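With one protein chain removed, the remaining protein chains of the complex are shown where they sit.
Chain nomenclature is as follows: A, B and C, assigned in order of appearance, with residue numbering initiated at 1 for each chain independently.
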Amino acid sequence: MNSIADVQNSNDLRNMPINRVGIKDLQLPVRIQSQDGEQATVAQCTMTVFLPADKKGTHMSRFVALMEENNEAFNYTTLKKITHQMVQRLESDSGDICLTFPFFRRKTAPITGIQSLLNYQVSFSGCLKKGVYQSTLRIIVPVTSLCPCSKEISDYGAHNQRSHVTVTLQCNGEITVEEVIDWVENQASCQLYGLLKRPDEKFVTEKAYDNPKFVEDMVRDIAVILRNDKRIDGFVVESENFESIHNHSAYAMIVSE
Amino acid sequence: MNSIADVQNSNDLRNMPINRVGIKDLQLPVRIQSQDGEQATVAQCTMTVFLPADKKGTHMSRFVALMEENNEAFNYTTLKKITHQMVQRLESDSGDICLTFPFFRRKTAPITGIQSLLNYQVSFSGCLKKGVYQSTLRIIVPVTSLCPCSKEISDYGAHNQRSHVTVTLQCNGEITVEEVIDWVENQASCQLYGLLKRPDEKFVTEKAYDNPKFVEDMVRDIAVILRNDKRIDGFVVESENFESIHNHSAYAMIVSE
Amino acid sequence: MNSIADVQNSNDLRNMPINRVGIKDLQLPVRIQSQDGEQATVAQCTMTVFLPADKKGTHMSRFVALMEENNEAFNYTTLKKITHQMVQRLESDSGDICLTFPFFRRKTAPITGIQSLLNYQVSFSGCLKKGVYQSTLRIIVPVTSLCPCSKEISDYGAHNQRSHVTVTLQCNGEITVEEVIDWVENQASCQLYGLLKRPDEKFVTEKAYDNPKFVEDMVRDIAVILRNDKRIDGFVVESENFESIHNHSAYAMIVSE
Partner (left out) sequence: MNSIADVQNSNDLRNMPINRVGIKDLQLPVRIQSQDGEQATVAQCTMTVFLPADKKGTHMSRFVALMEENNEAFNYTTLKKITHQMVQRLESDSGDICLTFPFFRRKTAPITGIQSLLNYQVSFSGCLKKGVYQSTLRIIVPVTSLCPCSKEISDYGAHNQRSHVTVTLQCNGEITVEEVIDWVENQASCQLYGLLKRPDEKFVTEKAYDNPKFVEDMVRDIAVILRNDKRIDGFVVESENFESIHNHSAYAMIVSE
């Protein structure tokens, strides 16, 4: 088979390095290290490396092979190791891996104590740039938001809705998914649950009403927490409220300096 | 070019008619006849015909050509005409056209009277089956739903959210998009608006609270209207409430007998 | 808490039964019984029951509770059992459960024998209607399609693309996901792989070229297989080719009589 032409290894004359080249949206089953042990889930995986100007192409099959060979659960440490392996195997000095997956957490209803799972979308990313490693953790936390203005101006009731709070963290140490979920859920008008009995529904209804938040409040109250955590080098906090009185969203974003 | 082989016109020996063959998700600019005149929008278009067992293939380019030639605004009558043209031009006796597009309606805020557009997703379908024509109109109307249980059991507040009510009508005569929107919006806890000033927001908040509806109520109250309209041969009403206290939807559907 | 009003259990006067009411798009981790043992994946779950005209509402939390309690892997038998449990617990005589999830299969590259996973979207549905149970299996199999016309008329080359073949089966007995995948992949111009080395890529390129198929051929060749399987009460076969020369799809569908 040696005689099959190796087109990707020939030289390139355009003098144009490529910042990222690789594979996108490879779907694969993975295990994630959570606080309660390993969790089996399914990830969309994007893997790329830097390609210098004098190389014509990368070796696409090596990305897939690397993931096929891995049989460890993903956490801060294993993603770092695999990112290094990828960059080495692809003969580059820089590269990125991003895994996006549903993450589940067992929650306890506030009054009856009945338990159920709630799903969150999580992205784990590892980025190696000329030898320096940076980890990024991105979590979309669905919550209830209740509008302070609607509450204030109305004789009764207040519009509320599901919102997506997205926290993106550049970390220099391990931050767990559960920590971030707690930060967000504690700042929302109320958190969500998979399963609520009637007494629980009374509780979450009244809690949201007692705790109105503008989209601006959501991002500020979370950013205040994030800016004080030494493990965080940088962050973005976003909130998108799927307004129950409009057909568009209210949106706010804070980027750390 | 006459000598280019016409592969699609050869015979087929599998004795297997094809119910629908054609093109899917062609995007094209269209004009829609609305109550306030013509409306320019962009449609996803799917066009198929019946292919008898003895024909190897259809002529894909004729579907696109037919749409390219059309320059009339779409309404009940023009869709019927074009469906007939398609079936004839594709040398079949049966076929379907489905156009899905955003439709806009100018609405007036309930207190201040300020105007704004609201968008709805509409599908117009024409189906010709061995000479018999049937039109289908499908509209997704976004509304506010407020939970009666949450209101009843809570000392204050009530969870509410955006919901999608989907009405699908098989019609033997013209029914306008606006009629269907009115039917749905009048039965919701409250309708949505693009633009609300503070006095309007007070109004819609209180109106939803005064008018709680389960997902079951939404579909029943609309079905009661539909079953009495002689232009409607059959219908499906669905409501999906994007629950503000859960990360899943409540859902209900009624199909006419 | 007994004094909290049970709004859903009151009577309803509109004389309008609801065909389906329940929850939609609950995300949950599940295990699926495959030919190679159990497979951990993540499902979108929709669960509904029939609600007679004289009942005001269903009990949404019971659907979630049922899924939370289940700890068996899903296959034909367990889905049937859980569908029966749901209908009983919701005090109805009819109901549907649909689980949609990514399914993975280990494949072997045609020349080098290197192994990798490929993902398929699968829906398992159970439907109980007045005591009669019906199972539905729906699989989207991604394949390569190569256009016979393009090959025939061109001096060299032929346009090809990824296609989605969707097979929906109403079954009176167990049919495995792997059986359906084999039926489809064997009829495609070529099957897909996660990982191919250069000799494999040569093989699949030439195989697709040797095996051109119109969208009409795909659905016919699969339908011929399905109509002869006694376990299948009814089927739909669809193929959507994401044409590499257009920005729309070619599409065909066969519905069993």
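In this text, a residue touches a chain if its C-beta (ideal position, glycine included) is under 8 Å from a C-beta of that chain, and two chains touch if they have at least 3 such contacts.
Keep in mind it's a predicted model, so treat the numbers as computed, not measured.
All shown chains touched by the missing chain in the whole complex, by label: A, B, C. From the options C:Gln35, C:Asn186 or C:Ser244, the residue with contact to the unseen chain in the full assembly is C:Ser244. From the options A:Asn19, A:Gln115 or A:Asn186, the residue with contact to the unseen chain in the full assembly is A:Asn19. Of the candidate positions C:Asn19, C:Ser94, C:Ser123 or C:Gln161, contact with the hidden chain is made by C:Gln161. The missing chain lies against chain A, touching residues 4-5, 7-8, 12, 14, 16-27, 46, 48, 51, 56-58, 60, 64, 148-149, 152-153, 214-216, 219-221, 223-224, 240, 247-255.
Even with one chain removed from view, chain C keeps its contact list with that chain: residues 118-119, 142, 144, 146, 149-150, 153-162, 190, 192-194, 196, 198, 201-202, 204-206, 208-209, 242-248. The set of chain B residues touching the chain not shown comprises 1, 4, 6, 26-29, 39-42, 61, 64-65, 68, 101-102, 104, 111, 114-117, 119, 194-199, 202.
The rule we apply is simple: only the chains that are shown with their structure count from here on.
Chain contacts here are complete: no pair of chains fails to touch.
The most distant chain from chain A, with centres taken as the mean of CA atoms, is B. Residues touching across the chain A and chain B pair largely coincide in numbering: over half of the numbers involved belong to both copies. Centre-to-centre, using mean CA coordinates, chain A is 28 Å away from chain C. Touching of two or more other chains is recorded for residues 149, 153, 247-248 of chain B.
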